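Shown here: the complex without one of its protein chains, the others still in place.
And then chain A:
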Amino acid sequence: MNLFDFSNGKEGYYGQYGGVFLPEILQATVNELLECFRQCKSDPTFWAEFVELMQNYSGRPTPITHMANLSAHLGGAQIYVKREDLNHTGSHKINNVIGQGLLCKRLGKSRVIAETGAGQHGFATATMAAKFGLDCTIYMGAVDVARQRPNVFWMENMGAQVVAVQDGQKTLKDAINEAMRDWVTNMADTHYVLGTACGPHPFPEMVSWFQSIVGQEARAQMLEQTGRLPDRIYACVGGGSNAMGIFQGFFDDDVELIGCEAGGHGAGSSLHAARLAYNDASVGIAQGFKTYFLQNDQGNMNETHSIAAGLDYIGINPILAYLWEQDKVRFLAATDDEVREALKLTMRTEGLIPALETTHAFAKAIEEAPSMGKDEIILINQSGRADKDIFTVAEALDDNKWKEFIKTKAAQYQQERQ
């Protein structure tokens, strides 16, 4: 299956999803980006340079871990995990960011901008900018800045300017709008490092391409470690970049692919970010592309909610929307409560700390594994780790000892100031 040959003649479209819906002022910039991307994609030395950098800088290839204890505990399928959490900066986000950094150098641009929700992508972009010597501005909703101070701390220490966006819901989508406004002003020297496989063409294709390194590795590793391919693969889906990354390794195989969205407070609650697993989203055009959005009948976007800021987004990757429509990817949603329980179980049985985003995939795999045979195999993409998000996780788990610690620390700072 080649999704990217656009043999129907509609460049940038996957079925009816995708496209480019941007102000005219960006037309030349997006064309320039598309042309540069096409050159990079057809140049084997570009990919080789990318892979080498990912090995030396980020620790690739990331391993695959057999979760023997969890599998035995559940009594069904054998569960394996692709360890994207072991990347530098703690998630798969670095794959895309390093790729776009190399591309930015070819474009000859000296400045990068990015949006970020949970801060993972901003953190990764700031890291790349420091390494490549690029100026860097990160747009982050004011609400997210307030709840993700540790990532803001790291971004600022790496020399990035973090702008707290005060518009709209003050979260990820508003950060994207603000990054767009910067881009329409400064496109001459600035590349927009979009963090997920959403937005206008060529971003969905480009981000998917950089993330495809995950699936390429995983397929070979599964064959080597287990002698066969997995039966099912679970990945969490916010924008959809880590899911696209791992799924692409298995499109031509008989493997069931499962996207796990943010169920928040559950179906019918309206406090969630499940575009495909629940029935609340409809097709629309926003933020530069056409896909399923959580919106009202007037076409205005709804408020979304998730325990995991990185999944809390109104729209979904257009490629995944298309694959879902074609019955090639199944979609489920994990609620906040299911995520909390899955995280506790994974930590206790395996000593792994998946990010809250990632834990949505764990929750659904844990739910379905017991009804599968012991000789069947599940692969989960562990897109990120949570140990560095201790503030968020401790709050999600409502940990009283942590709260006491923070109070003591705050009192100590207060006293020092006086």
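One rule holds for everything that comes next: contacts are C-beta pairs under 8 Å (C-beta built on N, C-alpha and C of every residue); 3 or more make two chains touch, one makes a residue touch a chain; residues count from 1.
The rule is short, and it goes like this: contacts and distances are computed from a predicted model.
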Quiz item: The complex lacks one chain in this depiction; which UniProt name from "Cytochrome c biogenesis protein", "NADH-quinone oxidoreductase subunit J", "Na/H antiporter subunit D" or "Tryptophan synthase alpha chain" does that chain carry?
Solution: "Tryptophan synthase alpha chain"
Quiz prompt | Touch criterion as defined above, residue of A:Asp5, A:Asp297 or A:Asp375 at the omitted chain | solution = A:Asp297
Quiz prompt | Residue in contact with the excluded chain [from A:Cys40, A:Val162, A:Met222 or A:Ala286] | solution = A:Ala286
Exercise. Spell out, residue by residue, where the missing chain touches chain A.
Key: 19-29, 167-168, 173, 176-177, 180-181, 184-188, 282, 284-288, 295, 297-301
